[in-house]
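Yeah, one chain of the complex is gone here, protein chain that is, but the others are all in their spots.
Per-chain residue numbering starts at 1, and chain names A and B are given in the order in which the chains are listed.
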Amino acid sequence: MKKTSIFILTLLFIGGLWSAFLPNVQTHVERVNAKDLLNLVNYSERYLSVDDIARSLMQQDQFLLLIDVRKPEQYKEFTLPGAINIPIDSLFLQKNLQLLSGADVYTIVFFSNGSSLADKAWLIATAAGYNNLYVLKGGLNAWFNELLQPKRPADWATKEEFDKYNFRLAAARYFTGASGTDDATSSKPVVKVQVPVKKKQVGGGCE
Amino acid sequence: MKDLKNKYLNPYIAGFFIGLALIAAYYFSGEGLGSSGAYKRFVIASFDAVSHTYALKSHYSGSVVSNGNPLSSWLVFEILGVVAGAIISAAIFGRLEWKIGKSPKISNKTRLIAAFIGGIFWGVGTQLGRGCTSGLVMSGMAVNSLSGYIGLIAIFGGGYLFAYFFRKLWI
Partner (left out) sequence: MGPLYPLGIINENVNLLTAFFIGVLFGGMLEAAGFTNTRKLAGVFYGYDMTVLKVFFTAALTAAAGLFLMHHYGLIDLTKVFYPHTYWLPTLIGGLLMALGFIIGGFCPGTSFCAASTGKIDGIVFVVGVFIGIYFYAFTYEPLFEKLRNSTAMGQVNVADWLGISQGLFILIMIVIAIASFIFGDWVQKKVNQNKSPEDLEDLGL
């Protein structure tokens, strides 16, 4: 072998030897320890608001995947349009795990009545290595109380608050099928077309 | 220049610098090196050009198209660089010429048909396996990913497995 070859291979070998004597590190989020778990619990970017979800549904974003983590009876009674039911105790069935691993394609959102059951599902799934999952903040309660029955903001409220209110009025009409003749004369709420929340992702490799 | 034509860089030096390129890719952009991903982007861009609605609806291309212009991607720019780099190097070594590379024992026609069929297998294989020798195996091995090693065993192990049946193409 030539000198240069031996030089490079020696370099490589030293690099390997050096690596081997270093303590092990976690270079990817797969298994979580207690400290990581705390970080996860405090990770607030997992939340999507009812407005985000409503907007995606109204735009018929087909990459939105809503997962109802409540019991099948509750799911049958009422659920969000297009949602599928994965009760939290069957999260780890093979077919459900396959769904969760589609998070690079779909925006996967857990929801329950409030936020806590969905939060649990999120935490378990994330700790098991399934990333890029979301939780509907406030759950179905927020859906009914905030989105479908919006409260008119005070007159001195900011423009954003009024936009939000108008959007919610439109959403309420969209989802409940109410005719909305009551204020047909007043300013029509404009549904702002916005790109639904897209996760910032590292692409990479050839995927 | 003629004497350089059949001279190649020491493989360990070439490997070392490709390793540095790979480290740079991770360091600057958090990405691995890849090629089949760029192929995929070109195909999706063609879908998008013909019918945006179809490109959005197809499960194959939807997630890419909904994230913006498919060609505005790291891998596409990297591949443009690869093309430029290859041309520069070939010019230095005097290897820029129209030529069919093959074993002397087979005809040009056989070689081209084989190259075409081989390409088709790669096309399907890379999309199913999530990457090629660079994106799946090399970039995967760089971060000790299990999928990289599965790819390594499948591609190179498979190569040795099938080599016997296609030996007439090469030796």
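The rule is simple: a contact is a pair of C-beta atoms (placed from the backbone, for glycine too) under 8 Å apart; a residue touches a chain by one contact, two chains touch by 3 or more.
Predicted model only: the values in this text are computed from it and were never measured.
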{"item": "Missing chain: touched chains present in the view", "value": "A, B"}
{"item": "Chain B residues that touch the omitted chain in the full complex", "value": "6-9, 11-12, 14-36, 38-40, 42-44, 47, 58-61, 72, 74-75, 77-90, 93, 95-104, 111-112, 114-134, 136-151, 153-163, 166-167, 169-171"}
{"item": "Residue numbers in chain A that touch the chain omitted from display", "value": "1, 8-9, 12-13, 15-31, 97-98, 101-102, 104, 128-131, 202-207"}
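One rule holds for everything that comes next: only the chains that are shown with their structure count from here on.
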{"item": "Inter-centroid spacing, chain B versus chain A (mean Cα positions, whole Å)", "value": "34"}
{"item": "Chain A partner contacts - residues on chain B that touch it in the complex", "value": "10-13, 15-16, 30-32, 34-37, 40, 57, 59, 62-63, 66-67, 73-75, 126, 130-132, 134-136, 139-140, 143-144"}
{"item": "Chain A residues touching chain B - in the complex, by the definition given at the top", "value": "2, 4-5, 8-9, 11-12, 27-28, 62-63, 104-106, 198, 202-207"}
